[in-house]
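Our next item is chain A:
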Amino acid sequence: MLLVVEDVEKSWPGASGPVPVLRGVSLSLDAGETAALTGESGSGKSTLLTLIATLDRPDAGRILFGGTDITGLTDPEAAALRRNRIGLVFQQFNLIPSLSVAQNLSFHARLAGRHDPDWTDTLAERLGLSPHLTKYPEQLSGGQQQRVAIGRTLALRPDLVLADEPTGNLDEATGDAVLDLMLALTAETSAALLMVTHSTRLAARLGQRHHLHSGRLEA
Partner candidate 1 sequence: MIWRMGLLALLSYWRRHPGQAVTLVLGLALATALWTGVQAINAEARASYDRAADALEQTTRPSLVPSAGDRVALEDYVTLRRAGWQVSPVIEGNLSAGDTRYSLIGLEPLTAPAVPRGAGTGAEGLSAFFGPPGQLLAHPDTIAALAGDTDLPPRVASPDLAPGTLVGDIGVVAGMLGMGDALSSLTVLTGQPRDDAALAELTPDLHWQPPREGTDIGGLTRSFHLNLTAFGLLSFAVGLFIVHGAVGLAFEQRRGLFRTLRALGLTARVLALLLAAEMLLVAMLAAGVGIALGYVIAAALLPDVAATLRGLYGVPVAGAIALRPEWWLSGLAIALLGTGVATAQYVWQLARSRARATAIPRAWARASEGALRRQAVLAGAILLAAPLIGLLGSGLAAGFSLLGAFLLGAALALPPALAGLLALFERRAKTPLTEWLWADCRLQLPGLSLALMALLLAVAANIGVSTMVGSFRTTFTGWLDQRLAAELYLNLGEDARAAELRPLLDATAEAVLPISAVDADLAGAPGRLYGQPDHATFRDNWPLLAAGPEVWPRLSTGEGVLINEQLAYGADVAPGDTVTVDGTALPVLGIYSDYGNPRPQAIMGLEPFLTRLPDAPRHRFALRVPPETVPEVMAELQAAGIRPDQMTDQAALKQVSLQVFERTFAVTTALNILTLSVAALAILTSLLTLAALRLPQIAPVWAIGLTRARLGALELVRAGLLALFTVILALPVGLVLAWVLLAIVNVEAFGWRLPMHLFPADWAAICTLAVLAALVAAAWPARRIATRPPAELLRRFADER
Partner candidate 2 sequence: MNADRRRLLQMLACTLPVPALGQGFAGLGSDADGFAIPQPDPSFRFPADHGAHPEFRIEWWYVTAILDGADGRQYGIQWTLFRSALAPEDRAGWDSPQIWFAHAGLTTPERHFVGETLARGGIGQAGVRTDPFEAWIDDWSMVSRARPGADAFSALDLRANGPDFAYTLALDAEGPLVFQGQNGFSLKSATGQASYYYAQPFYRVTGQLDLPDGPIDVTGQAWLDREWSSQPLEANQTGWDWFSLHLDGGEKLMAFRLRDDGPGYAQANWITADGENSHIGDGAVTFTPLGWTDIDGRRVPTEWRLQIPARGLDIATQPLNPHAWMGTQLAYWEGPISFSGSHSGRGYLEMTGYD
């Protein structure tokens, strides 16, 4: 198993004590497998994603990545894991504003020391970004920005892609097109994909489907 989530709990501090967000969540994902995580706003799906991404730590439970528990990683270890093996695509396009499209595309891969210019070029071509390489993020439309984010993640050839509502800010047509590309390219790189979405229509296109309700998974 590439990813195993076991009984993960997480609460946020609230005005009258901690507010539980995740109350014992478990799931697993094999290499190359795709899964959708659905649920209402505030159901904890984005939180679960950030815990898996090592951007935050669970209060209880374990998360195994490639057989290693990653909940206890130090800051530098977690950063190295994200740098080398995990790709992130967020609803907010999380591009680096000071870098051009080309620089953004290659940034993550170069940081990990795995930059393959041909593959990056291919990605740019496939994502329709070739005419925009010298532009800066804020000069692109939302769909274009999200395609840069996807390209940046896949340029790394990560083991796991974590996507949080990647099409949430896009209109439906654009969103579908972007999702198609992401699914196709993820499959090509044999990366596993865990995608948070509130759309059951999109979730239906992925291998597994998990629904979060009040911090618990409902099958």
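Basically, a residue touches a chain if its C-beta (ideal position, glycine included) is under 8 Å from a C-beta of that chain, and two chains touch if they have at least 3 such contacts; residues count from 1.
Behind the choice of candidates: all candidates are chains of the complex that A comes from, given by their letters.
Being a predicted model, the structure only gives us computed values, none of them experimental.
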Subject >> Pick from 1 or 2, the complex member that touches chain A >> reply: 1
Original post:
Any idea which chain A residues touch candidate 1 in the complex?
Top reply: 12, 46, 50, 53, 55-56, 75-76, 78-84, 88, 90-92, 94-99, 103, 106-108, 110-112, 136-139, 164
